[in-house]
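With one protein chain withheld, the remaining protein chains of the complex are depicted in position.
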Amino acid sequence: MDFNDTKEQAIFRKKCRDWLEANATLKSESSTNSFSEDKSYLDTSREWQKKKFDAGWAMLHWPKEYGGIAATPIERIIWNSEEAKFDVPRGIYDIGLGMCGPVMMQYATEEQKQRYLPAMAEGKEIWCQLFSEPSAGSDVAGLRTKAEKKGDKWIINGQKVWTSGAHFSDFGILVVRHDPNLPKHKGMTFFFVDMKSPGIDIKPIKQITGGSNFNEVYFNDVEIPDSQRLGDVGDGWKVAITTLMNERLAVGDASGADVNEAFKWAKGQDDMGGKLIDNMAARESIADWYCEANGLKNTKLRTMSALSKGDTPGPEASITKIVSANKLQAIGNFGIDSADMAGMLVNENNEIDDFQSAWLGAPGLRIAGGTDEILRNIIAERVLGLPEDQRVDKDIPYKDIPSGK
Amino acid sequence: MDFNDTKEQAIFRKKCRDWLEANATLKSESSTNSFSEDKSYLDTSREWQKKKFDAGWAMLHWPKEYGGIAATPIERIIWNSEEAKFDVPRGIYDIGLGMCGPVMMQYATEEQKQRYLPAMAEGKEIWCQLFSEPSAGSDVAGLRTKAEKKGDKWIINGQKVWTSGAHFSDFGILVVRHDPNLPKHKGMTFFFVDMKSPGIDIKPIKQITGGSNFNEVYFNDVEIPDSQRLGDVGDGWKVAITTLMNERLAVGDASGADVNEAFKWAKGQDDMGGKLIDNMAARESIADWYCEANGLKNTKLRTMSALSKGDTPGPEASITKIVSANKLQAIGNFGIDSADMAGMLVNENNEIDDFQSAWLGAPGLRIAGGTDEILRNIIAERVLGLPEDQRVDKDIPYKDIPSGK
Amino acid sequence: MNLDFSDDQKYLKEEARKFFEKENTLKATRKTLEDKLFIDQDLWNKVVALGWTGITIPEEYDGLGLGHLELCVLAEEMGKVLAPIPFSSSVYLFTEAINKFASEDIKKEILPKLVTGEIVGTLGVTEDLHAPTEENISTSSNKGRINGKKIAVPDAKAATHSIVVTKSSSGIDLRLVCHESDGVSINHMDSIDESRGHFSIDFKDVDSELIGEEGNGWECYQSLIDQAAVLFSFEQIGGAQASLDMALEYAKERYAFGRQIGSFQAIKHKLADMYVSITLAKSNSYYAAWALSTNSSDLPVASATARVSATKAFQFCSKENIQTHGGNGFTWEYDCHLFYRRSKLLSLNLGSLSNWKNRLVTGLEKSNIN
Partner (left out) sequence: MNLDFSDDQKYLKEEARKFFEKENTLKATRKTLEDKLFIDQDLWNKVVALGWTGITIPEEYDGLGLGHLELCVLAEEMGKVLAPIPFSSSVYLFTEAINKFASEDIKKEILPKLVTGEIVGTLGVTEDLHAPTEENISTSSNKGRINGKKIAVPDAKAATHSIVVTKSSSGIDLRLVCHESDGVSINHMDSIDESRGHFSIDFKDVDSELIGEEGNGWECYQSLIDQAAVLFSFEQIGGAQASLDMALEYAKERYAFGRQIGSFQAIKHKLADMYVSITLAKSNSYYAAWALSTNSSDLPVASATARVSATKAFQFCSKENIQTHGGNGFTWEYDCHLFYRRSKLLSLNLGSLSNWKNRLVTGLEKSNIN
């Protein structure tokens, strides 16, 4: 066991570091680049992506012909850990590069790859993902959006939901139902679509936090050329599931107030009857959260160790979200309660505002990218090898599956 | 709202009280009658039961012809609450009078009722219940024990398990499978059986506590006259389910160390660094347990209020067991931990011994008479009206239901 | 032996339920929150017209002269619909303070106007980002003149008067302030539940009247929140029950994997746990209601027990109601978050959960049940 780089890794890390120092500034208290969706942030994101692309850092694990440098997984980890130390824009390209890129890489024609992948890596074009539907959340395969073949085109009608960045995306990946008479998982087909196509209508969704990071996307007779089909007709689920796996791996640690913020706050909080940190109940909660936070951190380190040995990562991402989203909710609640009645007040105190955001945002994290319940099922079935739930939606035509109203 | 008796209730309570004071002594620190299964305890139990029977208190809600005084539910509650204050033996007759009596009352012939009920009420004959089997626990209806009709007799072969008091019981109620070709719930028939019949073999089960309050009961070609059948052939489940409901109502509060014991202990426990009760973590746990304990107590009071208005009781028993069994386990663990390393030691300190018994006994309470999981299902389905789990064991012959090995 | 409300009280409860339903109150709550109205004035006027602000006020002061049990059943119904009105501030706290501790003159002056709605009250105690204690109160009263600042005061804008917890040479005093007096300035403060407005009140040499004895203000305040905690617990039970009802309805009509999601044990057992938490809280609140209505010496422990269980129940049920609704539960459009927000407001008002747990055990120590 050791936390030192190998000689090669050290050299590579220095290379990353040198370039980053030359082209960006280290994070600090006054760091400005927190994720947002306004124009200015989009622009700085594009600039930074372009800069990285020109230097070969944009998608370093991609083959050279698409703008990468064919880096190893561990080199990619090294780059990410170094880039994370700098005050650079993040988030806009995560879905495109993390989910759409891989699926294009696997299923698009050579010509399409040449056309789309470099533009994606360079940041010229932003991509989004169109899977979930109002009646297909945890059960994504329950999706209804229709695709009808007309000549060499497909006509799409229906509604997608929970699409991040739909309004500033150029393209999207899309899974739809081409035949409701086939069994649920066999009647789907996968496409990529130009988000500027006529008939696409985008409405933002307001969340309980007040923010709007997601959209509803309506399809009214939207035309997609058959050439933009990814995988065979009927392979939609097979293609989608690989993407979903990437999402589950991408869904990282819940950002927001964590044990360090709770600890720091508890050391300062004092009602003249004593410091909160000396309250054994608060103390034990902080200990529990510290164990969870570091359990996740060290689990990631073990995953990297495995990666650097060439093994493939396990189901850590599922664990990470279950643990960190619930921890976030508990810590937010702890911080709010510690201010007693004044815990209600917004904009009085930055730390309390952070605890409130945690408390309001956590419920979404417990749901997005797989609810606590779905993730426990995944762990039980894929990791522990337990049987799947009794299924009533298999081997019968999709249209005959009970769906309420 | 008030906690006073009505005039009639007060008169009745005094009547109970007077008789009890004349025939028993109030509970005290030195009370001796804690449940056990030795001969002496059986004898004192018989004596006390006889005394009550002669005075009409034994089964006061039963009709006069079977030894009761046709008391109202609230009168029964008053009697129980008064008797509970006295140092008298309890437990031996609970199953017989609580479960076997009612089913005999409902299904036996008049002749049989005359023969068995008064003897049961008087305590001359002890009854037990024979439902569970090694392969039929939570799923009681999965039972396998065979009954074959021979002339006017039935021949029983198989094994029952978790039978309390089997070794000192005179009779038992029994549900068996008379036809494995019928669907699971339709192929069962219900009997009462003489526990002294040839072919019955009883083996005690040792629990993790070291005690043995239950038995395995083996049936080898045991003969039961058809006249001892309760309900029609094939009605076994219908008869059993009414009994099981009585059991779920009978399964009371988890006895053992409760919040008062934890509170008392915490006030005394001191490592010279301060009293445990001043540790906010311990303090908050005690508050939580107090809320649970009193929530259950007050729920019972609400049930009695309903009863005294002539309403029928709800699902409180299920709640009681889920909450109190888990509370017992937590309090036991709290008490043990509070003594640090010495919490391991048995027979050093009575209070710690109590916490250890709670910690060792609670796992059984979370299982007996319906596991936490089964009880949550009951609440979800019977109280909240949620759909039952997907069933794969209905409407097919019992013998075709998957059962592992 | 009867731990239940009387038929008359149940009738009043049913009337209240129908009233709030007819008024479409949950919609009004959303509008109040979204438009930052701080209060639904129209709904409040109707509640006053029904005489509910005078329920516990003796008839000699034009009130209905009823008991606290009637207040409990109303509280539960208001909790179910998150009524956006200053009922708790004005009735559970202000009115009780006047009723219990004020001089005959003040009672004569104030109580009748609370019945008519000419006067609406609230109570100001919090000053900083932590629990108020006898030691850390700094708002001063000197010869009846108040100087200082209270924050997070609910409903202060709608209120014409406040009871203010102040520090004087003789200790803690409760003092009555009219919001129209010189030197009073009231400003809105943003909060996580805007369906009930919260405000700061600045006092610059403000004239005031003493409520209760000089120096016994802290005891008075403690007995006031012992009482109010029981009524809050009924609002919390109402909110918890409404959250469970929403979750149940959704679990029955929402399908996934070809089944009602309510047929999956993960959901069934979650909702069963909600039911258990509500049942425990309800039973404890019933007992506390009895203790309140009979002025039992059990009240401090009984109210803390009701408060702790009801706070836990509402927070748990509103949280897991969102989870049961999945993505929809996280949208502004669904009502789940209104209950989640209110559960937090009610858990903080009167003091946080851990403070009440501590208070419960302190009560046990005093009443040494062992």
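First chain written, first letter: the chains are A, B and C, and each begins at residue 1.
What we mean here is this: a contact is a pair of C-beta atoms (placed from the backbone, for glycine too) under 8 Å apart; a residue touches a chain by one contact, two chains touch by 3 or more.
As the structure is a prediction and not an experimental result, all values here were calculated from the model.
Student: Pick out which of A:Asn181, A:Asn347 or A:Gln390 touches the chain that's been left out of the picture.
Tutor: In the complete complex, the chain left out is touched by residue A:Gln390.
Student: Can you work out which residue in A:Met304, A:Val346 or A:Val392 touches the chain that's missing from view?
Tutor: A:Met304
Student: Which one touches the absent chain: A:Ala70, A:Cys291 or A:Ile396?
Tutor: From the options A:Ala70, A:Cys291 or A:Ile396, the contact with the absent chain belongs to A:Cys291.
Student: List every residue of chain A that touches the chain not included in the displayed model.
Tutor: 1-5, 9, 74, 77, 260, 263-264, 267, 277, 280, 283-284, 286-288, 290-292, 294-299, 301-302, 304-306, 308-309, 316, 319, 322-323, 373, 376-377, 379-381, 383-390
Student: Quickly run down the residues of chain C that touch the omitted chain.
Tutor: 264-266, 269
Student: Just the residue numbers, please: which parts of chain B touch the chain that's not shown?
Tutor: Where chain B meets the chain not shown: residues 132, 135, 137-139, 142, 161-162, 205-208, 210, 269-273, 279, 281-282, 329, 333, 336-349, 352, 356, 359-360, 363-364, 366-368, 371-373, 376-377, 389, 391-393, 401-405.
Throughout what follows, only the chains that are shown with their structure count from here on.
Student: Just how far, in Å, is the C-alpha centre of chain C from the one of chain B?
Tutor: That gives a centre separation of 42 Å.
Student: Rounded to a whole Å, what is the gap between the Cα centroids of chain A and chain B?
Tutor: Computed value for the inter-centroid distance: 52 Å.
Student: Chain C: which residues touch two or more other chains?
Tutor: Answer for chain C, listing residues that touch two or more other chains: 259-260, 267, 354.
Student: I need the residues of chain A touching at least two other chains; which ones are they?
Tutor: Answer for chain A, listing residues that touch two or more other chains: 279, 281-282, 389, 392.
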